[in-house]
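With one protein chain withheld, the remaining protein chains of the complex are depicted in position.
A, B and C are the chain letters, set down in written order, and residue numbers restart from 1 in every chain.
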Amino acid sequence: MAKDKVCLAYSGGLDTSCILQWLIEAGYDVVCYMADVGQEEDFEAAKAKALKIGAVACYIEDLRKEFIEELCYPAVQCNAIYENVYLLGTSLARPVIARSQIAVAQKEGCFAVSHGCTGKGNDQVRFELAFYALQPKIKVIAPWRMPEFYERFPGRDALLDYAAATGIPVSSTKSKPWSMDENLAHCSYEAGILEDPDTTPPADMWKLTVDPLKAPDTPEDFTLFFEKGLPVKLITQGKTITGSVELFLEVNAIARRHGVGRIDIVENRFIGLKSRGCYETPGLTCLRSAHIDLEGLVLDREVRALRDQFLTFNYAKVLYNGLYFSPEREFLEQSIVASQKDVNGQVRCRVYKGSFFALGRSSETSKLYDASESSMDEIGDFAPSETGGFITVQAIRLKKYGQAKADAGERL
Amino acid sequence: MAKDKVCLAYSGGLDTSCILQWLIEAGYDVVCYMADVGQEEDFEAAKAKALKIGAVACYIEDLRKEFIEELCYPAVQCNAIYENVYLLGTSLARPVIARSQIAVAQKEGCFAVSHGCTGKGNDQVRFELAFYALQPKIKVIAPWRMPEFYERFPGRDALLDYAAATGIPVSSTKSKPWSMDENLAHCSYEAGILEDPDTTPPADMWKLTVDPLKAPDTPEDFTLFFEKGLPVKLITQGKTITGSVELFLEVNAIARRHGVGRIDIVENRFIGLKSRGCYETPGLTCLRSAHIDLEGLVLDREVRALRDQFLTFNYAKVLYNGLYFSPEREFLEQSIVASQKDVNGQVRCRVYKGSFFALGRSSETSKLYDASESSMDEIGDFAPSETGGFITVQAIRLKKYGQAKADAGERL
Amino acid sequence: MAKDKVCLAYSGGLDTSCILQWLIEAGYDVVCYMADVGQEEDFEAAKAKALKIGAVACYIEDLRKEFIEELCYPAVQCNAIYENVYLLGTSLARPVIARSQIAVAQKEGCFAVSHGCTGKGNDQVRFELAFYALQPKIKVIAPWRMPEFYERFPGRDALLDYAAATGIPVSSTKSKPWSMDENLAHCSYEAGILEDPDTTPPADMWKLTVDPLKAPDTPEDFTLFFEKGLPVKLITQGKTITGSVELFLEVNAIARRHGVGRIDIVENRFIGLKSRGCYETPGLTCLRSAHIDLEGLVLDREVRALRDQFLTFNYAKVLYNGLYFSPEREFLEQSIVASQKDVNGQVRCRVYKGSFFALGRSSETSKLYDASESSMDEIGDFAPSETGGFITVQAIRLKKYGQAKADAGERL
Partner (left out) sequence: MAKDKVCLAYSGGLDTSCILQWLIEAGYDVVCYMADVGQEEDFEAAKAKALKIGAVACYIEDLRKEFIEELCYPAVQCNAIYENVYLLGTSLARPVIARSQIAVAQKEGCFAVSHGCTGKGNDQVRFELAFYALQPKIKVIAPWRMPEFYERFPGRDALLDYAAATGIPVSSTKSKPWSMDENLAHCSYEAGILEDPDTTPPADMWKLTVDPLKAPDTPEDFTLFFEKGLPVKLITQGKTITGSVELFLEVNAIARRHGVGRIDIVENRFIGLKSRGCYETPGLTCLRSAHIDLEGLVLDREVRALRDQFLTFNYAKVLYNGLYFSPEREFLEQSIVASQKDVNGQVRCRVYKGSFFALGRSSETSKLYDASESSMDEIGDFAPSETGGFITVQAIRLKKYGQAKADAGERL
């Protein structure tokens, strides 16, 4: 009789290799699934390892383009940021990975999906909420939340023993004292020695970006072009780049060599715990900053204010909490598009030793900025004397307030 | 018979000197008023000039302490920022200046106050809304909005001719091709050559901060301490500094020598015009960033979210638009205080070539962060298996969404 | 030489008849403009009067359909309400009137438009902001803001004298001690005796609705159908009604005879004054209430929450303040549409002596409500035991809060 099939998100590392073995021991056929979202990884070696352990199949899916276009670029469009600091690098990759894993699971006829996320983090939530929206009847096997697993493997040593006992090859590299997650947009570092929020990350931790202290002494300038709020062209050192992935990779490369996009925060996880994370988001930091800069020139004040207070905040929250496949994300995204139709133009950018600067911006389509009208030196289209009436009317309410305070003997 | 008295906000420059002369010619006794909010200025020379032109008195009021404590520090407490970028340096100084000018006007029995603000900017609005709230019956003489003034003096040359004709001393320094506003917290640059938003500001424009490209090759570290969200102590290079003004000045000095706090934006003025401004806000940039960092450690997630979406946004808008003396600012400020009672702790900070970094943070009073509980490696206070129920319940709504989409044949 | 032409919003009443005469005396050719937005009015008599006074033309434009479809129905879609009470009846009509008046002005080659709005109200703002957006170069002649007009005609008697002197026919009806504005959606009453906010409106003031105390002793039931949040069908007493205007008129008729939709408030005008208004909005009250009721059944919780906090509030504010022709209204309206795609279904309604009740609701397309799943008596699709994990995880943050309070000796 055919065994039940499970589709396991596999990384090639110790944890998911042990989970693979454990699932096989539990009597399942296991299909391994690996997403290529741009992380530096020896996919073929991992695949070989999976098959060696006993996976019935191993898929490697290239999701880079959809990751950039469907997730990273909408995040740029609405300047997404979580708790003032975090650019959501990990959160952005989860929806495309989950969607692709479910597609593989469906193709292979799996009754369940499995993953190696811990039971206290955000990623379990992000993956599983996506799984359940994508296929409401799917079963999820989350070993790190199952007492029979986490009590059997209380730490790394227990996993190493299990690997040794079952013949799972273990790389000789010493485990780093933190955990990482990498994709095209970012690399994250958390846990281990980083759990003390007062410990400064060691200099050799950061993987994607050059240390700002060791970055070039000469700044590097480039120009980004946007249409409807989306990056469409990059001009740098004589080159013109237009494809979404190509553009993203090039901005990333520029930002990486100048040490742009490192952050270190204590954030609030969806489940209510605080945790400390260090993140590198080089290219996205530049794209987001340039987009914000351009909006100053071309976006209406009131649309911007509504977007800032409503869309930016909530889109980031929805993404962070793993609610990408939800009615509210769909709603928010349509609103974002509605806000961006006039965000066309270009920004001249500079990076230097960890910093991003906007050097100038222009737009051929927008006429909202009018140098002569805002000039203090020209009369322009309206008479300055009119402003007196504006102030007088704005003051009606404030005069009453001031008078009431004065009557009450209170100092303003 | 005694002449009517006017209290003029005087700077010693060409514009307000001509206004002073013009008011005297119009038959008023003029009391000149200068606010010391920390700008670099030869106050005594300006006073001598005012009296020479014919002012009946000239006041110089030191407002630095109230500027820092009543305005800058609440702005730090709520991370105030306008349109994602501007730290409100000019806006923050206006309320204390207006309040002090009204006090002088009242003491001197003036029926009106006057200022040299242009008729298209934000400052006229900020000053006058404050004047009207502080003294609802006050009259305001705003020459740059009066056709009899602005038509008579259509440009700088007309003012120079008038100065020459009436014996107003004019400094020999050539006027800069932009206008500036300086105080303890910042220096702004706008108009003139900056009116083209694609023109990069010249390197010699920036006054407060060292060019990041010329900043020291060695970063500088210091530690900031906060109580109830307010900066209370700075430790730097062995020194401990506690007074509000002293602390602010020292952070400013550190940030200035490392080129921190330069920005360049196109913003939306209250009157609906877009304008381009360049700003330096060295110390405030560090204080705000450190405060945000500390909040990650000690502020509850939901209080933070409400504060971000509601208080930060609106406090900045109210300040920018000159509505400091208003019921809404009073209301918002009380809410800010309510949000900050647990924001106690310290942040280790680094500045380097234009960038600010948080190196670590800690709090003796807050227990919200619990390394062992958030650790992926420890079981801690709750069982990871519980999280399954959390996810299942969160998924109830999303499963229905996914099913409805599937039934409708739409792809998620 | 041809005279300059002005297009005057004309009502046939004393004020605009005097303005017409005054504009003619000032040397203009005047084109009169009347909008039919459903108010009870003898349009032809008014037209004859305009021509008799000397208008060069008089247009009567039927705007009822666009008023209902472009303004009233979007207001229903987002449950628009101002300051918790006012359904925006007057504000909703202004955009279509302004647009049509500008079209007439353009057709007739007028250099200016004119109106009879007072200088302290909202309507001047609403009309003129619309005019300026629709035709940025248009001139506006607002006599009640011009000293040469309002000083010459300080009250009704002065207007009556002028009418007598210039041969303007005056109707013999005694002026009511309040002013009114009527359209298909509502009738408003303000000023005069209503200016004392503690004066209860006299029973004979209300024009559209039966006094609830005199309404039928038998309730009346009907069923409203919505598609994408828009009313599309009404079934009442065996009749089925589908056209937008027909449906609106019929709901109006039902609500009017049962005294539904009277309100009495003190509201905050755009210019910062408080004013007292009494309003009847019979049909719109029913449509809005039924729409809210249906949303409970078919709209996702999070979409609803975002819509309530963001779209409902801001759309009402934008409409009230006369900012219909603005980037923010365009943006908000697209977001409203995005929120309403699943709002399909029907509501059984009852009106009775001033009240509206929802008797039941259903939807053929939405499956979000699932009686068996929410039933306390059935196990359904998820195990109640799962909820324990949900609560435990939600409690993580609260336990820390409670412990901190206990440690501090504070009582919860």
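Assume a residue touches a chain if its C-beta (ideal position, glycine included) is under 8 Å from a C-beta of that chain, and two chains touch if they have at least 3 such contacts.
Computed from a predicted structure; not experimentally measured.
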Among C:125, C:208 or C:319, the residue in touch with the chain that has been omitted: C:125
Sole residue of B:77, B:114 or B:314 that reaches the chain not shown, by the stated touch rule: B:314
Touching residues on subunit A - with respect to the absent chain: 300-302, 342, 366-368, 370, 373, 381-382, 385-390, 392-394, 396-397, 399-401, 403-404, 407
Positions on subunit C where the hidden chain makes contact: 79, 83-85, 99, 118-121, 124-125, 128-129, 132-136, 142, 144-147, 150, 155, 179, 191-192, 195-200, 212-213, 217, 219, 262, 264-269, 271-276, 292-293, 296-297, 301, 304-305, 308-309, 313, 317, 323, 325-327, 348, 352-355, 357-362, 368-371, 373-377, 379-380, 383-385, 387-388, 390-391, 394-395, 397-403, 406, 412
Missing-partner contacts on subunit B, residue numbers: 271-273, 300, 302-303, 306-307, 309-310, 314, 323, 326-328, 330-332, 334-335, 338-339, 342, 393-397
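Following the convention adopted for this analysis, only the chains that are shown with their structure count from here on.
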Whole-Å gap between the CA centroids of subunit B and subunit C: 40
Junction residues of subunit A - those touching two or more other chains: 271-273, 309, 323, 326-327, 394-395, 397
